[in-house]
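Below: the structure, in structure tokens.
For this view, one protein chain was removed and the others were kept in their places.
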């Protein structure tokens, strides 16, 4: 394992020191592992808190700032944070209008956020949680833990964040978060595994001519292994999985997301194929992102996330945002 | 070699299709391989043209837009573009105030841009070229091709771009570009090699406990091979090399740049050490970037670039910019 | 069984987790996200510190502290789940009782099993730690009349068998369920760590 770290125990704390030094717009509580907006809570604004394991950067800490999150709780690498962090974050961002927890659907995230929410309610902070589960690679049935939350998390954080910024009440902010999630689907592909620092070796081994289809964002193997193929074919597999689950049409918000080790050059090649696929279906990438947004350490691969837009969602997507990972309009 | 491509011959064209589909603010001439601003040249504004081999994304195409470049010419992977592209780009962005060529110091880039500039002058377009050579890993002497241009290219494109946007004449824009380059230094480190698609295998092999110090951005080996060490120690080697060449003090603009395969998590760890080093020297990272900006395909590693700021440079850095790779203020 | 007995158990667990950390992580790498060993090791290291900082007076207080510490320090799925197991154990035993009868311990373990099943909604056969915990609780309850040593040995055996029996199962809960049929053929890391906890109980009881 070759990583730019000082030791496997200090990975998250050291990275938070870096975030603190790089971003004056953030207040990073390194001790308690919380990334806040430096400006503090705004009275009357719904607070947005998210969090999850580290290793997905810029998610979530990189999306704290005007128009998106109010705080993020980073856990250990690929390990959901603990309730203490979430409670501290929730109390720290409460401007009196309640707090939305944006929770990716993983057993650990769900259980820890659930415990935190209960304790926050006990302390008089109103909390609503929204569960993100956009990954079509997982069957949503009684026989699984349900669909994972992946790329749609960013869409929800951006769009719900914009609505919260406008002063909307918690119920509306939660509703739009739920809507965005419901209108979004993702599918991920890995060309290589990644190595959790504390584990010291890759989570799986792939031959030179194999890829993993239907991966999540925790370095886990996918649903199936397949022969490596042209970008065009791989994209078709991913997009078919999405389209089968949610027929694509009209204006969409599309993200081609690098998993951490994929050159932007290749991500653009993937995006070209995604755009061609959408055109085939009579859909358009009316808004788009190409880059590393929801990563799995240094994994090579990509995920594609599509959200069927409405005028309101497009307007909220376009609204100003000022975070380390996403910025426009200010 | 496992890459998200359709074939080694179509890498650059396919990626340009993706850029065209993703960025309505760009006009991508796929046939001639030029990325323009969609808005076209602005009369009276100095045009900025850069270019170089592909594989360094978002450099340069991702820095085309308001406040930065007017056009970029991508060559084949790691191969400088040809004069035809540069001529076409130069004529296409000329608003009557002349055009600045921002050229990274590599024999290929220099020779091709030189031929292009001569032909442009023949056709009546005033061209000034500025050479970027910030890489302290290379001895600048009669016995080398001179220092390479790396991370400072982004600083030059941003700052000269901001000045050009304000309507400054070509001589001033060229002068500030020269100044920024003169005040900037870089050093790069690789943890792994990368694979040029057409070559099919990595440019070098590193053992599990080795790193390359003083690499450029073309997948080439560095000046020396060293044992892998803690991030803190590696950063010290890089920063010492910079500080020995240009003693650090005062306000600086700092970029910790991922080479393409390094997780942002690790880049922040590196940035934390860079900030600590600067503090030791009585310098501050008054402005900073952490992320993948000037990459070498999927190489693992980083480079650090430092520019000693003046008030004017800071002001121009802060000026609005709207490109796929760098955006703020609008 | 008094506080120091249970403290010795927890100490045995902490040691075993440290020893088996890489093994547990590798099990998790195969069908999860390669952190189970690191998670539990971080948790039990914190538990050790917490117990040393303010040694609890009763078994009930001890288990509540262990459980809360796991919840506060582990994260992931196993933090709340194992946290709940120990907290429920403590809550059922109560903060007052200084000496715990074997029957009361078995009943408290059963309550802990129910609590973790309520929280995680897993049933036996879902390929989770429940597959080791449930048979262990049953074996301990059944083996009670033969005394603690026998009962603990039976529980340890049952937990280990339960863990092994997860190998051919397809996961229906937790991260491994994402793999669908590919989860078959691997031991569940949480079941493995539960087995290790009952082996530690047997070791503590054999002293």
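Which chain is which? They are A, B and C, in the order written, and residues in each are numbered from 1.
The rule is simple: a contact is a pair of C-beta atoms (placed from the backbone, for glycine too) under 8 Å apart; a residue touches a chain by one contact, two chains touch by 3 or more.
All values reported here derive from a predicted model rather than from experimental measurement.
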Touched by the hidden chain, restricted to displayed chains: B
Contact residue for the chain not shown (choose from B:3, B:45, B:101 or B:148): B:148
Residue among B:18, B:47, B:61 or B:75 touching the omitted chain: B:75
Touch with the omitted chain, as defined above, among B:138, B:191 or B:235: B:138
Residue among B:220, B:233, B:251 or B:322 that touches the chain left out of view: B:220
Among B:50, B:90 or B:203, the residue in touch with the chain that has been omitted: B:203
Where the unshown chain meets subunit B, residue by residue: 53, 75-84, 106-108, 111-112, 114-115, 137-139, 142-145, 148, 196, 198-201, 203-204, 216, 218-221, 223-224
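The rule is short, and it goes like this: only the chains that are shown with their structure count from here on.
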Centre-of-Cα separation between subunit C and subunit B, whole angstrom: 54
Computed distance of Cα centres, subunit C from subunit A, in Å: 32
Multi-chain contact residues (two or more partners), subunit C: none
